[in-house]
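Each remark here refers to the structure printed beneath this line.
The block that comes next holds chain A.
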Amino acid sequence: MPFSEAAQRELQEIIQRYPDKRSAMLPALAIAQREQGYLTPEAYRWVAEALDTSPTWVASVASFYTMLRKEPAGRYLIQVCTNLSCSLLGAKPLLDHLRQRLGIDVGETTPDGLFTLTTVECLGSCATAPVMQVNDRYYEQLTPERIDEILAGLRREAGTCGDDRTAEGHS
Partner candidate 1 sequence: MDQSVTLKIDGRDVTVPAGTTVLEAARMAGIEIPSLCNHARLLPAGLCRLCLVEIEKVRGLQPACASIVREGMVVHTDTPAVQHNRRMVLELLCTNHPLDCPVCDAAGDCRLQDYVFRYGRTTSRFVEEKRRKGKAIRLGPAVILDQERCVLCQRCVRFCEEVLDDRQLAVFQRGASSRISTMPGAVFDSRFSGNVVDLCPVGALTDRTFRFKARNWELTGLPSVCALCPVGCRMTEEGREGRLLRVRGREAPEVNDGWLCDLGRTGYGFTEHPNRLRHPLVRRDGHLEPASWDEALTALARGFGAVIEKAGPRAVAVLGSPRLTNETAYLLTRLARALGTGNVDYRLGTAAPAPAQATLSDLRQAEVILLFQGDPSEEAPILELWVKQAVKRGGRLYIVHPRTLALERYATGAYRPRPGSEAVLIAGILSMLEQGKPGSLPLEWREAVSGLGPTQVASLTGCDREAIRLLAEALVGSPRAIIAYGAGLRDEQTLALVAALAKATGARLLGWDGGPNSRGVADMGLLPDRLPGRAPLADAAATAALERLWQAPLSCQPGLSATELWPEMRRGEVRALYVAGADPVTQAPNPQLVEEALAHATFVAMQEAFLTPTAERFAHVVLPAAVPGEEDGSLTNLAGGVGWQRALIAPLGEARPSWRIVADVAKALAAPGAWEYADAAQVLAEIAQAIPAYAGVEVVTTGGYFDARYEYEYALTDQPPAAPAPARVAGTGDLALTTGPVLFDRDIMARHAPGVVGRAAEAFAAIHPEDAERLGITDGAPIEVRGLFGALTLKARVSGACAQGTVFVPEELSELSVNRLGAQPGVVVMVEVKPLAVRPD
Partner candidate 2 sequence: MDAIFQMVRGLWVTCKRLVWRPVTVQYPEQRPQIYPRFRGRHVLGRHEDGLEKCVACGLCAAACPTGAIYVEGAENTEAERYSHGERYARLYQVNLLRCIFCGFCQEVCPTGAVTLGSEFELARYSRADAILCKEQLLAPKG
């Protein structure tokens, strides 16, 4: 899948901002992820060519960041915070609840391709713990019942509206 004209333009514009092209590596990877949903060797080559470096180097940098996805995600990427505040307020049971409801383990995607479940370190919203993030949206002060509601809502949304963007990049 080739990269869009817009992405090319955006990348070139970002490169202009840095004295050393390679400094634009992370924004470039974020663009690539937004374009394709996740990063492929093709994306590494695209970035490497634009930044005048080796694809291996780009892949190496990408592998450092867990928010840069190396596998396709489901339509809804659920990230559950398991850091201190959330864990104190019951993130672990909530995670188990999610696992049971979705029938998948952490890091997996449901067979219908709707949900991918991951854990994440601190979403920066400790005041409203426990927290999870679905794509770009926060869901706070969670309880098992609230999770069921959210899942039902997301399923409804997936059923009704057409092509919504999935698993956005988090730049």
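Here is how the candidates were picked: all candidates are chains of the complex that A comes from, given by their letters.
Just so it is clear, a contact is a pair of C-beta atoms (placed from the backbone, for glycine too) under 8 Å apart; a residue touches a chain by one contact, two chains touch by 3 or more; residues count from 1.
As the structure is a prediction and not an experimental result, all values here were calculated from the model.
Student: Pick the candidate that touches chain A in this complex from 1 or 2.
Tutor: 1
Student: Would you tell me which residues of chain A are touching candidate 1 in their complex?
Tutor: Listed in rising order, the residues of chain A that touch candidate 1 are 41, 44, 53-57, 59-60, 63-64, 70.
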